[in-house]
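I have a structure here, written as structure tokens, and I will follow up with some questions on it.
Note that this complex is displayed minus one protein chain, with the remaining chains in position.
Moving on, here comes chain A:
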Amino acid sequence: MSLSQTLTATGETRPRVSARPIGDRVMHALTFGSAILVLLVLGGVFVSLIHGSLPAIRAFGLGFITSQSWNPVTEIFGAAAPIYGTLLTSAIALFIAVPVGLGISVFLTELSPAWLARPIAIAIELLAGIPSIIYGIWGLFVLAPFLQQTFQPWIIDKASYVPGLAQLFAGPPYGIGVFTAAIILSIMILPFISSVTRDVFETVPPMLKEAAYGLGSTKWEVVKNVVIPHTRAGVIGAIMLALGRALGETMAVTFVIGNAHKIATSLLAPGTTISATIANEFTEATGDLYTSSLIALGLILFVVTFIVLAAARLMLHRMEQRGK
């Protein structure tokens, strides 16, 4: 009997696989199963959120996204105010945190002496790990009263003479509100931005920088013309990563945004975000439609952050590939 006949007779058509020890087959199956579980978690999140938001989708359709009303009594829900609040707070937070974060990384990679750069970098990475609830409680008890007594009355007074700005900074200084939430958010994402951009700045080959210095470039010109162009994908990736964090950030915002379901023209007015709405109202939601609407909010948040984070990862991945 030839070998192939033996294999066919015993039902073994793939001798290579059967030759693997049983331990390997078990180990392979276990590790593979666990890896698949990671995919299943993501799939499960999507499926369960879609399932949970079906009643709301059926009741309101696409109008859910554009409607501003949020009325638990009449059970009419719309996501426009939380979506607006989420986008607005994240945009303001990025507007503040990106320049400051980049400034810190430029300081760390170009200006600071080595003995200072290392401890600062470590401090920043440690701060990136501080839970958001800490920023929330600080925002509520320290930042909000501070802004209420100092910055807000000042800007309301000064802005009232400038058309356009007057609407943006109108109304009584509550302390809490969209603006305060955005500030807290910017402080929170600051360590993320600077630790990631510092890492990508360090991938710039010293030779390139030295060549530019050799041609007589100033530090600013080296940063602007060598470092930033070389790391553009990484910097954009870092910003989008921070945006992903900001969009989904819950506790830091929930403490200080005021949870008001309306789109106000004034930045100082209370507002709400998707995550703050869910955190504040979910356990108190009565009725299936209310709960379902909150889950639908979660679905919107998840889809948006998924897209932003996927784009961020692709950018950073491209950066890594080029670094190799």
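FYI, contacts are C-beta pairs under 8 Å (C-beta built on N, C-alpha and C of every residue); 3 or more make two chains touch, one makes a residue touch a chain; residues count from 1.
Simple rule for what comes next: contacts and distances are computed from a predicted model.
**Student:** Out of "Sel1 repeat family protein", "Phosphate transport system permease protein PstA", "Amino acid adenylation domain-containing protein" or "Thiazole synthase", flag the one the UniProt entry gives for the chain missing from this complex.
**Tutor:** Of the names offered in "Sel1 repeat family protein", "Phosphate transport system permease protein PstA", "Amino acid adenylation domain-containing protein" or "Thiazole synthase", the absent chain's UniProt record gives "Phosphate transport system permease protein PstA".
**Student:** Write down which of A:L39, A:V73, A:A114 or A:L215 is the residue touching the left-out chain.
**Tutor:** Here the residue in touch with the unshown chain is A:L39.
**Student:** Which of A:P55, A:G78 or A:G101 touches the chain that is not shown?
**Tutor:** Spelled out, the listed residue whose C-beta touches the missing chain is A:G101.
**Student:** Out of A:H28, A:R58 or A:K158, which is the one that touches the chain we can't see?
**Tutor:** A:H28
**Student:** Touching the absent chain in the whole complex: find that residue among A:A91, A:I122 or A:V162.
**Tutor:** A:I122
**Student:** Sort through A:A182, A:M251 or A:A264 and give me the one touching the missing partner chain.
**Tutor:** Final answer for the missing-chain contact: A:M251.
**Student:** Under the stated touch rule, tell me which residues of chain A contact the chain that is not displayed.
**Tutor:** 21, 23-24, 26-28, 30-39, 41-42, 44-45, 48-49, 51-52, 99-104, 106-108, 110-112, 120, 122-127, 129-138, 140-142, 187, 190-191, 194, 218-221, 223, 241, 244-245, 247-251, 254-255, 275, 278-279, 282-283, 294-295, 298, 301-302, 305-306, 309-310, 313
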